[in-house]
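A single protein chain has been omitted from the complex, and every remaining protein chain is retained in its original position.
To keep things simple, chains are lettered A, B and C as they appear, and every chain counts its residues starting from 1.
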Amino acid sequence: MPDLDRIVKDIAEEMRARPDRGTVASYIPELARVDPQAFGLVVIDGDGRVAAGGDADSPFSIQSISKVFTLTLALGMVGDRLWRRVGREPSGSPFNSIVQLERENGIPRNPFINAGAIAVTDLILSGHQPREALGEILRFMQFVAQDNSIAIDERVAASEKRTGFRNAALANYMRSFNVIENPVDYTLGVYFHHCAIAMTCRQLATAGLFLAYSGHHPLAGHSVISAERARRINAIMLTCGHYDGSGDFAYRVGLPGKSGVGGGILAVAPGKASICVWSPGLDAAGNSHLGRIALEMLVKRTGWSIFGV
Amino acid sequence: MPDLDRIVKDIAEEMRARPDRGTVASYIPELARVDPQAFGLVVIDGDGRVAAGGDADSPFSIQSISKVFTLTLALGMVGDRLWRRVGREPSGSPFNSIVQLERENGIPRNPFINAGAIAVTDLILSGHQPREALGEILRFMQFVAQDNSIAIDERVAASEKRTGFRNAALANYMRSFNVIENPVDYTLGVYFHHCAIAMTCRQLATAGLFLAYSGHHPLAGHSVISAERARRINAIMLTCGHYDGSGDFAYRVGLPGKSGVGGGILAVAPGKASICVWSPGLDAAGNSHLGRIALEMLVKRTGWSIFGV
Amino acid sequence: MPDLDRIVKDIAEEMRARPDRGTVASYIPELARVDPQAFGLVVIDGDGRVAAGGDADSPFSIQSISKVFTLTLALGMVGDRLWRRVGREPSGSPFNSIVQLERENGIPRNPFINAGAIAVTDLILSGHQPREALGEILRFMQFVAQDNSIAIDERVAASEKRTGFRNAALANYMRSFNVIENPVDYTLGVYFHHCAIAMTCRQLATAGLFLAYSGHHPLAGHSVISAERARRINAIMLTCGHYDGSGDFAYRVGLPGKSGVGGGILAVAPGKASICVWSPGLDAAGNSHLGRIALEMLVKRTGWSIFGV
Partner (left out) sequence: MPDLDRIVKDIAEEMRARPDRGTVASYIPELARVDPQAFGLVVIDGDGRVAAGGDADSPFSIQSISKVFTLTLALGMVGDRLWRRVGREPSGSPFNSIVQLERENGIPRNPFINAGAIAVTDLILSGHQPREALGEILRFMQFVAQDNSIAIDERVAASEKRTGFRNAALANYMRSFNVIENPVDYTLGVYFHHCAIAMTCRQLATAGLFLAYSGHHPLAGHSVISAERARRINAIMLTCGHYDGSGDFAYRVGLPGKSGVGGGILAVAPGKASICVWSPGLDAAGNSHLGRIALEMLVKRTGWSIFGV
């Protein structure tokens, strides 16, 4: 795809030059060290063709992007029972808000806010040791990314654990409603570790292919989930994937996507491509500032919006 | 489209037979009188082909579906200045909540909750008499629906005015922040009246065609809005069109849509069709119970989900 | 009472000299014109002895202090039925918050926040014309203040009406729950007018005597309410009389009191005296800045705290 290659490289160059880069997340010391100038963009289609620009092969902390994959994994394990523990409505509040939990009896609004992802992690953990659950998550990531070298950045995980009091509050709160069933420390341990997985744009774009192709992973050569489940996960990404900036992302970009405070965004153009962009500076809602702008450009130039050509 | 015709008629028949019909809105006496057995479904494509089932030509109160058209009209009048008065994020709360307004300085979260639609109405009103503004809205509806017989049900409007204290609270609250600038009674008068427009499924499906076809109305034969604006309105419908059931609608149906408490839902399959379904019984979130189920079936049988085949 | 006279005059002098004067309320243009240098303090005991300092005879807008007297009047009219419409718990939020109303089905938390006072006014209005209800309130104020010259400042009332959108929001919201039963405009009209009564410190201190003396008004020479009701109104003043600064006022001053945004505070030392202080500058919680400080001094020097010598 020669044109797409040009588009991706042009965007990467434009992004490199921009002075406005957002603010690198500082709440975890390890994340604050990342170079704000970094920018990477990778687009992969169902035939495995890749268009890459910028720091396409630099690993970064995927953070909340992991929530897409833990949701996929948990749905595979417990099916629609999952929805007894987690809702699927946008939250209308910041990613780590506890207010909503009090109003709604400890049931998090969706699997992509912190509380929801912790509840999903708790479901994956059930009946396993933390180490086993984490191994399962990591192997799933390696499989969909088609790369066994993917690993957890232990320093980030440790850093997160030391400072994760807000998440500990969310977990304990849900535990008081039995929305979480395992020991809080176990669940949080697995959660902090899967958020600390380090991946490159290329790896993440590969990992998202099954969502772009109706549950079938064209490079792995077989089906990961059903077409219906893939559509549904895409729907949740569209309505809830960017915290309290989800509406704006849908409005500007028009693709299902999931962002992480590490500066990555995974986006899915159904039937067309899987996309990963990375730029560490965040906007006020906690989403990658240039990442969102780059995706807006990409969709404008390719006509990939799901809301019409 | 013979197959589509079959699908639509099958769904209408199945819906007719179902015992679960939701609860007809009772907060306005006029709405409470509607027959809960009513069901209509109309699909229209860009060539003007129509598949219709059930009560396709019974007029009903469009209520909040009017918000899609007032938003379109207001964007045409004031452009992106509109977004200084209204946000575009899902609300995470019921359609008539005032809590969010207090937290966010009187700026409603999106144009599809009541407060947001009242603020949009206020923008349309600016510098006009209520009668003029209302005339403009009605002519726009007649134009996009290609039917000059469309009218306001004055009994519903009067009924709404008599009981609309919650909306009066919202309007006065926004007025205290200067988010509304016209006399509150004027703005509410126009708002209550455009919610009281009566239309059939056939008319509403026709009216939505420009959103399905990139801003171009294939039957009117010319452009209503730009392709970009059409995509963006669709995005807002997807994330905010069903109050606090928007996430679930995206998850189950996978099309941009807007519901009204009259039991109608307008849905848009970009590039494929404009759809209107009507069944007066509502679910807990205030959206048509059978309407949503019918759309879920339609999308499953046609493969029209925007989230993948 | 020679000592008390000295104490009161000393405090008035100290207050005159202080540079920190708070901020004069600006939300009503008429209130913003008041001289921030004004300060008055009057203490009256059950024998009619008066200690006065500063601007003891300058009239000011009593604003929310009127709520003590409308509560007294309404309890006399409807008795404990009043508590079906209004709670008696501190609100934990600003004086004009609407959030609490949504959470608690339109029942205001107490009669001293705006919503609660509007609901109380609505009870007084029942079955009367606004003019009659207002006449009744005014006559009651004249009686307890023992001064028939007390009047409403019509400019303040008109000013309040023009800008009272937040109060109109509260009233309409309660009307939607049938907590208010009269036409919203009628109730608000009476409310705005009784808040606009102008009185001097001397008049207000006189008016409060029946609360300091177990319901008996020593100067009027007969009982206004029962001893039990007087105690109960004092209790509500203590817990709810200073909006979201009620706890701090109890902590620092230790007397039941009610403040108004006109800068007045009426305080009651049971069995000892009725006190009124006035200084127009407000603190962050909307209570008279120097008024509170003056009362803290007075209580320290007299040992009148209800919480121990």
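In the analysis below, contacts are C-beta pairs under 8 Å (C-beta built on N, C-alpha and C of every residue); 3 or more make two chains touch, one makes a residue touch a chain.
Because the structure is predicted, anything quoted here is derived from the model rather than measured.
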Query raised in the report: If you put the missing chain back into the full complex, which of the shown chains would it touch?
Result: A, C
Query - Residue of C:93, C:146 or C:223 in touch with the missing chain, whole complex considered - result: C:93
Report task. Taking the full complex into account, find the residue in A:168, A:198 or A:219 that is in contact with the omitted chain. Result -> A:168
Report task. Can you list, in ascending order, the chain C residues touching the missing chain? Result -> 87-93, 100, 109-110, 211-214, 227, 230-232, 234-236, 238-240, 244-248, 250-251, 254, 256, 270-271, 305-309
Report task. Kindly note down the residues of chain A that lie in touch with the hidden chain. Result -> 97-99, 101-103, 165-166, 168-173, 175-176, 184
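In this section, only the chains that are shown with their structure count from here on.
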Report summary line: Listing by label each chain that touches chain B and chain C gives none
Requested in this report: Write the angle of the rotation needed to overlay chain A on chain B, where the fit uses Cα atoms and the result is rounded to the nearest 5°.
Outcome: 180
Report summary line: Cα centre of chain B to Cα centre of chain C, whole Å, reads 47
**Report entry** Inter-chain centre distance, chain A versus chain B - centres from mean C-alpha coordinates, in Å
**Finding:** 32
Report summary line: Between the Cα centroids of chain A and chain C the separation in whole angstrom comes to 55
Query raised in the report: Listing for chain C: what residues touch at least two other chains?
Result: none
